[in-house]
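One protein chain omitted, others in place.
In order of appearance the chains are A, B and C, and numbering begins at 1 in each one.
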Amino acid sequence: MSAQPPPELTAADYPLSINRPDLLRTPSGKPITALTMDAVVSGELSATDLRITPETLQLQAQLADASGRPQLAANFRRAAEMTAIPDAEVLAMYNALRPRASTGAALEEMADRLERTYSAPVCAALVREAAEVYGRRDLLARPVADSDQ
Amino acid sequence: MTTPTTTAPERTVSLREVGPARRGTRPDEVVIALSPAFAGHFTKTIVDVPHAEVLRQLMAGIEEQGVTARLVRVLDTADLAAISHTAARLSGSGISVGVLSRGTTMIHQKDLPRLSNLELFPQSPLLDAPVFRMIGSNAAQYAKGESPQPVPTRNDQMARPRWQAKAALLHLKEFDCIEAGRGPVEVEAVFGPGTAG
Amino acid sequence: MGAHEGGPPEGLLVVGVDIGNSTTEACLAVVAPDGSITYLGTDLTRTTGVKGTPDNTEGALKAIRGALARAGRSAGQVETVLLNEATPVISGLAMETITETIITESTMIGHNPTTPGGEGLGVGTTRSIGELGEQQPGEPVVCVVPHGWDFDDVAATLNAAVAAGVDVVAAILAGDDAVLVTNRLTRPIPVVDEVSAVEKVPLGMLAAVEVAAPGRTIRTLSNSYGLATVFDLDPVQTRQVSPVARALTGNRSAVVVRTPTGDVTDRRIPVGELVLHGAGKTLRVDVDAGAEAIMEVVGRAQPLDDARGEPGTHVGGMLAQVRDTMADVMDVAGQPDVPPSEIAIRDVLAVDTFVPAEVRGGLAGEVALENAVALAAMVRTSRSRMQLVADLVSEGLGAAAEIGGVEGEMAVGGALTTPGVDRPIAVLDLGGGSTDAALLTREGECTAVHVAGAGELVTKLIDSELALGDREVAEGVKWYPLGKVESFFHLRHEDGTVEFVNEPLPPHVFARVVVLTPDGPAPVPTRHGLDHVRRVRREAKRRVFVVNALRALRQVAPGGNLRALEFVVLLGGSALDFEIPDMIADALAPHGIVCGTGNVLGTEGPRNAVASGLVRAHAALVAEEARCRSS
């Protein structure tokens, strides 16, 4: 089946691995039922087959919404966007969000990159919000980094 | 053999300010930096080691190695790394020992980042006079360019239930003694009675 | 590398596999019908199990698959896997301390504290500090201070006694207080401190305390006649105290107490015999006779048939264990047992070393460098299970597998692909447990030997001589050059050059002797200076690898004459060491030998010699057959 538009799930669909395996695919498009021992032994599976897809995260976000957890759902939507970002860059972005690690301009650049390169508007909004608060609370990188005094 | 004369009265110390702390030029000195409440608001560490004894032993460890000790008091912070690093940059050898009132101690060097250190003794309840002597001795050996074996650090899982809250309390009190905006001052230790005559 | 540009080379795919003591290497090549070779790739993995046993199969398959994967070939395309005939070799190490220094009656304190106090010589009667108050003026006194005395109190007590007329001429302290006390005295005296067992210093005895100026050593107590002068000794007594003087040589401070029968002795510890069978003889040698004597006897028992040590000693236990391990690994279900007679120690290497040990009877934790003998032994059996490995590899891969040649010959064949070498050629394989040599004469005859002792023995010598007690650190000292971190921004290399760094070095290496690993400097926890560590490292390598290189080459050289060798190629893991190849080359140079680290196939360095040798031998057979067919 093609995955658009995503079905409207209710709490009764949980756990998806048991109740709705038909909706679950690996990043390479294999159905979750293809993750068998035979496939492991024959070398058909690679580590990327064991990653979660953005579509699945959107489904879990629906479940979170359906069970009254909007913040958790928002987290899953940010996560869905982040699946496209390579591991090293995810860590680099995290480090850039630490206090006094980035200038306002650098954070704005990061938000742009999230939006343009990774189509991640929800993550970008989080970064812009951080930039605004950091600016107000003196948590942006200072022009001359001198930790001496 | 006879036993030593342990009944000598407990030594005391007071710190006399002699002016703003200056950068030293002698390569054979170690600067000992004391926290705002050391030998002032407080007189002993978290486990009742008298500050007089902490200071005597640190200084003795340095002197025994043929190195000179200089004392400063840092007034504007109670953060051990900041105290120690300030002192390291005042030290002619670049080596310092920083001490908090509760006993927590650190050996620092001027070229290190402030949050780093050469040796750190975080478990103040486990520091006694012999350990302070070894810390002084090691600091002096670093000043001489030697390679001392690090002072063995001890650990005790049950220090948490016994000392964690008191340590926090002492830390808060030390914070109260901070004099914001005052630079480090050079001090002289004046030891009270105790020396057998 | 191959001649076939532009398309896949024609011919049959073969894999040479060398199962060594620690690594298994594969060499993948296409052999054309005319015997020409196109090399496709190599691979290297850890050997699984003891060399020459069925456990090797797993590692062999892994190396083969690795080489195939790199060349983009599949197992189904392989025509033949060629394995080396490898004889299982197991080696062991043991160390026996053979001397012991004993001080009796607390005669001497010679631990050399780093910071004694004062300067000069003081001779007087030993008195406890607690009794100084009752001391009459006149008689010279050496004051003994037990634990628990504060330095300020000691100084005050001594000053008071001197003021009362007591002639205090020296002091002996338990704590590390000598400088502190002397700085506070009104009348300077020599002070020795850190005497941990100070309560054992005999009181009421005549004693001498000597402290030299910083950077100097004592002159009186380390001189037998100085002692005779101080204590008014006759010639017989002087002879008795001469070991004391010797023991104090080189110290900055010392104390000697004159007691009725006090003495310092250097005792030899009997550690049992080594029994060597060989050349139709049974020879015995005491292990405590030292390495030179042992190696002389080993030389007389060549070729060695077996060796045994005294049960209950380290050496005896080690030899028995090496033998047992071999018996265990040769014990394969469904195969006939290997007769015990075939499991025998075939070589022994003894090396003199020393072990820092605390002196018995010492008062201050004095440490003496005791003599010790380190022994490496090797057991080898002619009975190999390699055919079984070949069968298992064949089964696992789905391709034919056969024994393609004998290890030593194949190594030589592979080494010949090093640019610039020719027959006669000898190879030295510098491994972890054994050092192997093989020679190929101009006429094509090949001989090979294994001798005991290699990289692991070097590590052990470094570990014990520097008292590191940490094999990881000792390995680091062996593998990497040394340096001294002089500030956070510069370090001095062992050749004296200084390197500046931009990023500050980490605090845990500050002011320390370090090994310069690829991951950055790592501290060596030792009080010794860089030069001492370097000397120990080079000596350990010399005593094992240079000695073994000569020993092994003599065994393969025609008539034992090294001059008959022309090219020596170094192979194996330790051939990658930064100084061992140079040390061996220097030792061989006087014999007119060209010696260097191999570069197999011109690309592989000292690796892959046997595996590529197997391919070469196979190709030679193919070429031979081609010639037969065409003629």
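Quick note on the criterion: contacts are C-beta pairs under 8 Å (C-beta built on N, C-alpha and C of every residue); 3 or more make two chains touch, one makes a residue touch a chain.
Here is the rule we use: contacts and distances are computed from a predicted model.
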Quiz item: What name does the UniProt record list for the absent chain among "Multicomponent Na+:H+ antiporter subunit C", "ABC transporter ATP-binding protein", "Propanediol dehydratase large subunit" or "NADH-quinone oxidoreductase subunit N"?
Solution: "Propanediol dehydratase large subunit"
Quiz item: What are the shown chains that the left-out chain touches?
Solution: A, B, C
Quiz item: In the complete assembly, which of B:18, B:172 or B:190 touches the absent chain?
Solution: B:172
Quiz prompt | Hidden partner interface residues of chain A, rising order | solution = 11, 14-18, 21, 24, 26, 32, 35, 37, 40-41, 45-47, 49-53, 56-57, 59-60, 63-64, 67-76, 78-83, 85, 87, 90-91, 93-94, 97-100, 123, 126-127, 129-130, 133-134, 137, 139
Quiz prompt | Residues of chain B (touch criterion as defined above) contacting the omitted chain | solution = 48, 78, 125, 156-169, 171-172, 175
Quiz item: In the whole complex, what residues of chain C lie against the chain that is missing from view?
Solution: 45-46, 48, 58, 62, 471-472, 475
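Quick note on the criterion: only the chains that are shown with their structure count from here on.
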Practice problem: Compute the distance, rounded to whole Å, between the mean C-alpha positions of chain A and chain C. | Solution: 54
Quiz item: Rounded to the nearest whole Å, what is the centre-to-centre distance of chain A and chain B, using the mean of the C-alpha atoms as each centre?
Solution: 49
Exercise. Compute the distance, rounded to whole Å, between the mean C-alpha positions of chain B and chain C.
Key: 43
Quiz prompt | Residue numbers of chain B (touch at least two other chains) | solution = 113
Quiz item: Inside the complex, what are the residues of chain C that reach chain B?
Solution: 115, 128-131, 146-153, 156-157, 160, 176-180, 183, 199, 486-489, 504, 507, 510-513, 525, 527
Quiz item: Where on chain B does chain C make contact in their complex?
Solution: 1-6, 8, 56, 60, 63-66, 109, 111-113, 116-118, 133, 137, 142, 145-147, 149, 194-197
